[in-house]
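Notes for the one structure printed next.
One chain of protein is taken out of this complex; the other chains stay put.
We call the chains A, B and C, going by the order they appear; numbering starts again at 1 in every chain.
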Amino acid sequence: MDFYIGLLQIFGIHTLLGLSAYLLILTGQVSMAQAGFFAIGAYMAGICTAMWGWHIVPALALGGLLSGVLALLIGFPALRVKGMMLVIATLAFSEVVRLFFFNFNYTVLRDGIPIGPIGAEGFRRIRYFPENGWTTIEVSLFMGLIVLLVGGALWWADRSRLGAVVRAVGEDELAAQSVGINLTTIKVAAMTLGGVIAGIGGGLYAHMTTHVEHLNFGILLATFAIAYPILGGMGSVFGTLAAVVFVQGFLVEGLRFLGDWRNLLFGLLIMLAMNVRIKQLGDVRLRNLLRGLFGLRRRSHAGA
Amino acid sequence: MNRKTWIAVMAVASMLALGLADAATAAERIIKIAGFGAKSGVVRSFGVNAEAVLRAATDDINNSGGVRLGDGSIGKFQVDFFDTRCNAEEGISIVRRLASADYLIAVGPTCSNVAEPVFGILQAKVGDSSDTGLQFPIFTDGAIKGGLAKISEWSFRNVPSEDAMYKALFVWLAEKHPDAKTVFGGVEEDFAHSRFTWYSVMKERSVQAKFEVVGEAKWLLNDTNFTTQVREMKKANADIVSISSHPFTTCGVLKEMARQRVKPRVALVGLTSSSSMETLNGCAAQAEGIIIPTSFAPTNAKAQRVAELTAKYGGSADLHSTAAWENVEIIRDVIVAEKVMAKPETVQQDRRRMRDGLAKLKSTAGLMGTIARTEDREAVKPFVYATAKEGAWVVLYDPAKASALRTTGETPALAFLPQR
Amino acid sequence: MLALEGLTKHFGGVQALQDLNLKVSKGSIMGLIGPNGSGKSTTVNLICGVFGITRGRILFDGEDISRVPTHLRLSQGIARTFQNIRLFGQLTVWQNLWVAQNAPEQKHGEPFLRRWFGGSRRAQAQVQGLLEFAGLAHKAQEQASNLSFGEQRRLELARALASQPKLLLLDEPAAGMNMEEINDLKQRVLALRAEGKTILLVEHVMELVMGVTDQIAVLDFGRKIAQGSPAEVQQNPQVREAYLGTQAR
Partner (left out) sequence: MADFWLEVADITQSAMDGLLYGSTYALIGIGFTLIFGVMRKVNIAFGAASLAGTYASLVAFQVLHAPAIVVFAVSVIASGVLGYVVYLTCFRFIAASNELGSLLATIGMLLFLDEVTVVSTQGMPMPYPVLFSDTMLFFGPFSLRSDLLLVFVASVVCTGILLAVIYRTRLGLATRVVSQQPVAALLCGISVPRTNATTFVLSGFLGGVAGSFIASSVGLLSPLLLIPVTLKGLVVTVIGGLGSIPGAIVAGLLVGLLENVFLYFRGVTERDIYVMLLLFIFLAVRPRGLLGRLHA
């Protein structure tokens, strides 16, 4: 049981990571910077709780805030480029962040033990949850609440005028500009918000694993961040959630009984999924299902 | 059929029947042990080897009668091996899964970056009810980064103490070559293990052995161009070159050294993890003569048997993987000593007994001799100095045996890890 | 209303537009015609700010807007349609109009949250009005990409109107239409003028241009070669040679 509840934590963290990229892809930007924001959130939140003795909530907030500020700062130069160039530029940013933490040393003594990030050796004992008596269920509920808040807010915003504007930018920048939408504002805002969400996800990650090191935040993580929303289709936040469950629940944990085949199938199934166009993995179907379940009907339009 | 043969047949049959009846009545119980390690990516060989040794060891014990449990019945080991992909989250998931199931103890992981978080989610201090960490014993065979078992009182390691090994090695080098004065270091800077070993072990121990460290070259895990670093090395012209890196870059550096004609006058020292098949596979010619302390070499009958059995199970016996054999034997001994029951309803109690039993140990038997166990749940294992010679690892010197073997070619060294 | 002064655009070595002077007076319909590649679309794109100008000035209501970013030119009261329709295909018809409400009074007339997340009664009423103008009220929740070609044209026109522009730039709105649709479009354009909108109409289809415009400017190889009433332009020998002549051949 503990295992399944623990798995929910992994789902939650990866959903936040995926949602941060989802937001950006909606505006037409494929960003590999999410790994960098995730790393900043992870280290910052870890420093707050493990070194400064903060409560988890302000620690996560500060981690998210710092990531957000950085996202805002790199948003402007990064947005001068598009498509593949943006992918590489943001990848460069993520690598710079990773290499920064690779060179980052900052420790304090706690109970006679040096604690804090030590360059390549990483940052251990981020044990806020077990030390404060949080059970696995409580941690999972806490994370679930955060995911619910973030996901719910995004879902709601997605259906508002803002969502339509964001999608308009993603679909056709020239047309969006021509109807008076300020591209820079929308894109930088998405980048910033994406940074905040990834930062919070990173903070939770650090507290789930209790140990972070620069190698955790490499290209593979950045790839996963964009893989979730793409795999889930861009219809709504549920697609991303479904993709996370598909990857982390099915491909990683579910196929464990296959032994070595699991690793071979991992890449192969992702490739196949794109070919058979389960474009909206769970998306349309899941949405319809949920609509059916909760008796929600297609909203005619805002307020009307 | 005459009378005699009839009796013989009857006797055999009744013995068989008795045997069956005995097996049935003794209510043989399953002791579930989990192995976990990386079986994918560049570190795949670690997991493959660890699994092979684990299966070889448990089958060996099962075949020779199993383990006597607390209530006198016989237990047989069952091993399940889990792939961590060297990924922190997967490691955590696996350990959570093991803890929720009825596994007695886990052996692993192979990667230090998985050991860190996995130990981190265990209860830090035993009996500390305010700490909600998992109460599940883990007995590591592979992850070698210094000082890991400190993290939790539920974590134990049976990995060689690199500190003790390099301390002895540098002292030995100083004695052997009184004219040798200088050491040049090479370090794979972005990998926790290799970095720790250079800065906290090799460097300090060589200084203590009265060597002067005249410089250090740094590179990264997947670097491929070492021209600049090796030129520094050449300029320093040190007597000893000590390289703390894993096989891939070790080979890259050794190849660049050959290109630039750099050869340390006295000795070339390598990282423990490089005393494996991988180095020989990648650059046997350039690695010729490299000296590496290792906690495993088939220098005695038992060790040889382990190496053979491991090969049969599809793995290769080296300093990382063979620790699993010792772990299984230690686990068996603790089960007997602590009267572990291995019943479904006693799982948590059994785990606690295992933990306490392991914590109590002051020394254990190992393949290379007695292993001392320290207060912080680490091991100090006997070791030998191995060197690469004509595509195989041979024992250069065994510090445990006073009668030192010669350093030069005439040593009757035992070849081990033959090149595939 | 709109004045182009010595407007020049070079793409690398190519002179797409050379020293164009043009005045469009308030409430009139100016036609802009010329053979393919004569610089008509470039003119529209320069007025919108899609490209930076090489030389010259664009005056709108007497203000120089040459350096104003594209999306802000819209707030100044300019809107456009595209030669090859550029709707937001994944959005619904309703949403297409909704996102285009970006005129200053629309931007600042509502509280931030209501503007982005809600939708005021006034905004909705306006969208509804546009839907009716475009004859798409029954398809408000349809995805724009599912509309027929004619419907898409109408939606794009309605979208351009959503920001309540004073000047409308129509880039070949009749391309690909049949006679019936062209007549329909003609009525709409005339109706817009009746509302007081100023229109710059770039068009190939002579039936439309000749039927609705007050003035026509003719471009050839990036230069204005004639300007005048439809009748005058039709008589102009230079125009006949450059444009109608080539077409006749």
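A few points about this structure:
Convention: a residue touches a chain if its C-beta (ideal position, glycine included) is under 8 Å from a C-beta of that chain, and two chains touch if they have at least 3 such contacts.
What you see is a predicted model; the values in this text were computed from it and never measured.
Taking the complete complex into account, the chain left out of view touches A, B.
Interface note: of B:116, B:278 or B:378, the residue touching the hidden chain in the full complex is B:278. Looking at B:31, B:48, B:202 or B:334, the residue that reaches the missing chain in the full complex is B:48.
Within the whole complex, the absent chain has one touching residue among A:189, A:231 or A:244, and that is A:231. For the chain left out of this panel, the touching residue among A:42, A:78 or A:154 is A:78. Checked against the full complex, the candidates B:159, B:251 or B:330 give a single residue touching the omitted chain, namely B:251. Taking the whole complex into account, chain B touches the unshown chain at residues 40-45, 48, 189-190, 218-225, 227-229, 231, 247-248, 251-252, 255, 258-260, 277-278, 281-283.
Mapped onto chain A, the interface with the missing chain covers residues 25, 30, 74, 77-78, 80-82, 84-85, 87-89, 91-93, 95-96, 99-100, 102-103, 218-219, 223, 226-227, 230-231, 260, 263-264, 266-275, 277, 279.
Everything below uses one rule, namely that only the chains that are shown with their structure count from here on.
Contact topology of the protein chains: linear, an open path with no closing contact. Comparing chain C-alpha centroids with the centroid of the full set of protein C-alpha atoms picks out A as the closest. With centres taken as mean Cα positions, chain B sits 37 Å from chain A.
Distance between chain A and chain C, defined via averaged C-alpha coordinates, is recorded as 42 Å. Chain contact summary for the complex, chain C toward chain A: residues 48, 50, 69-72, 74-75, 79-80, 82, 86-92, 94-96, 98-100, 102-103, 115-119, 121, 124, 127, 140-141, 159-160, 162-163. Of all the residues in chain A, the ones that touch chain C in their complex are 156-157, 160-162, 164-165, 167-168, 171-172, 174-183, 298, 300-304.
Note for the complex: chain A touches chain B at residues 1-3, 6-7, 10, 102, 119-122, 124-127, 129-136, 208-211, 213-216, 252-253, 256, 259-260, 262-263.
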